[in-house]
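Missing here: one protein chain of the complex. Every other protein chain is in place.
Moving on, here comes chain A:
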């Protein structure tokens, strides 16, 4: 039995579950100092005075600085995605110097001998602010005469892409649906808050951070701080969740490095939960104006999307590019003649937005899957039937979509059929109709989401064409140790995904070694010397493939060693179960024996270097395109507005599966996070720019008690763009589930004339919608 495909329990878990972890906050360095940041209570203000002298004399305080003290050396936080030629990328000092632009922006800091004393001393710092008007609403921000977030204006960029004749598509169209949807801002709320430790030996620097991107971070920190790249080592030790929020170069990382450079001592920072709610970049934040033109039978003629995307106060690492990850995804699995995508990035006096699980793709999927339901309602056709009439048929793959992507494979029919049978669709429709007839105060709704996404970020040349500053390749290194064990170094940076286990399964199959004999090392730029880290469901599809390709190189080298030892030609050797056998004989060498021979190097064939190891770097030709059909049945109590998800079926096609148990976990967590957007979570700012959801009592992250059982299954249509045939699963559940849930709620309330509920669909919003519709 192959290892790939087995539901292996994760190698990581015994250690994680028994607390033998190394979170950044567990690190202790001799002489380590602690920094605490004073944060702006104002959304927008001129800083007229910062006086840290009161803090300097307090017990335990070693140093205190305002932004002005660091202005000469702190640089500007980087944005790596200048999406258009004229995008405005404002200067972004890690510590505000003359103006603050969101609540929570750091304005001063205290370095002390312990964390508590540092926090106490913050209260002795005096800052004078001259208030400036907050800029909150996206449309108002663009209106003439709006107060400005930056002198250059509130429009960061604007772009439009049109394919096909969009005017013709809409002209005389039998059906035009016009809707505006709001993607609320979300807070990632990773289990482990951010933490940083920076040290120096006077010449070189080491930075530990709870980050998803040690490699990218090293490059960006070198560019930002001027510390030469070869003098900077970045380590991501155990990292407890990220969801995109740790795909960032943060002010705190830069400031810890600067403080350690200035003070010559190790510096630690660990954020509190409420500090994180304020200052971890947020996700989503879009107003989507969508128009869809269709024939009378529901076939789509054209789709027009116009986004206002909330950038927040600055452009951080990927801010302007996130909505554009949806640019090629609004057309989703559907065929159409014309498509137009427009997006305007808007500055506001709020925390910057950036990647959050799905990043641009959930927003797009929500928009199209919601409006497909509206089209179905308009035509009085079953929502799945409308989709069927428009989706790309199995026999049409590979298929180049209206937005220019080539979907290599897919089978929407098979996933949908499987989902329907697991769900009991017809029976639920019958119950729905019965409840409607009876006027039951608890109505039943059925929500459909037939999604796809582009994963496996990414072909470097496509990223280049999109003006992204880096490539999308990944690196893997595989070395057989003298005793026959295997050490794998990966450029991916897992923070909960289980790469150690999955990579071990791939290597065990490729080299014929026991699963237990494989170790996987990651997350340290001094050891894993190149890589592009973990985000966008890329790790297996790009990084896992790199490891597989490194294994193949190792195997080919081993074949030469075996041929030499067995005195035959390499072509005469069969490789199976970790050994090369001379075909038709029982002469064999195990790969472990060959590893030892390569180590001693006493008798190597000409031109073969000692040591049995190899590196590979994989750059895919295309994205991968997971897809699936999710169905949700929701009961809506029209008297209270409460939603109860009664059943949820997810059939995902993520191609070849390495570890079904890890996949199951990813799908469950993903669905939970998508449901969270639909029902529970929103970062709420008031008109003055104060974050009203700075604690988890106000920002409602659901727990298992708030979620239904999930029925999950798969179809398997392998990707053709990589040799594993895998497509990626990190974001699928999140992308699919949000529209499935909202579609179910709106479906339940359709008889009341309800066409939309703004997310999160709180009981109060639902109650008001129902009340508003009552005669």
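The rule we apply is simple: contacts are C-beta pairs under 8 Å (C-beta built on N, C-alpha and C of every residue); 3 or more make two chains touch, one makes a residue touch a chain; residues count from 1.
The rule is simple: contacts and distances are computed from a predicted model.
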"Polyisoprenoid-binding protein YceI", "Carbon-monoxide dehydrogenase medium subunit", "ABC transporter permease" or "Cytochrome d ubiquinol oxidase subunit II" - which is the UniProt name of the missing chain: "Carbon-monoxide dehydrogenase medium subunit"
Residue touching the undisplayed chain, where the options are A:48, A:272 or A:433: A:272
Touch criterion as defined above, residue of A:417, A:431 or A:698 at the omitted chain: A:698
Candidate in contact with the missing chain, chosen from A:119, A:604 or A:773: A:119
Chain not shown: contacting residue from A:231, A:461, A:644 or A:768: A:768
Hidden partner interface residues of chain A, rising order: 36, 115-116, 119-120, 123, 272-275, 639-640, 642, 680, 684, 692-693, 695, 697-698, 700-703, 705-706, 762-764, 767-768
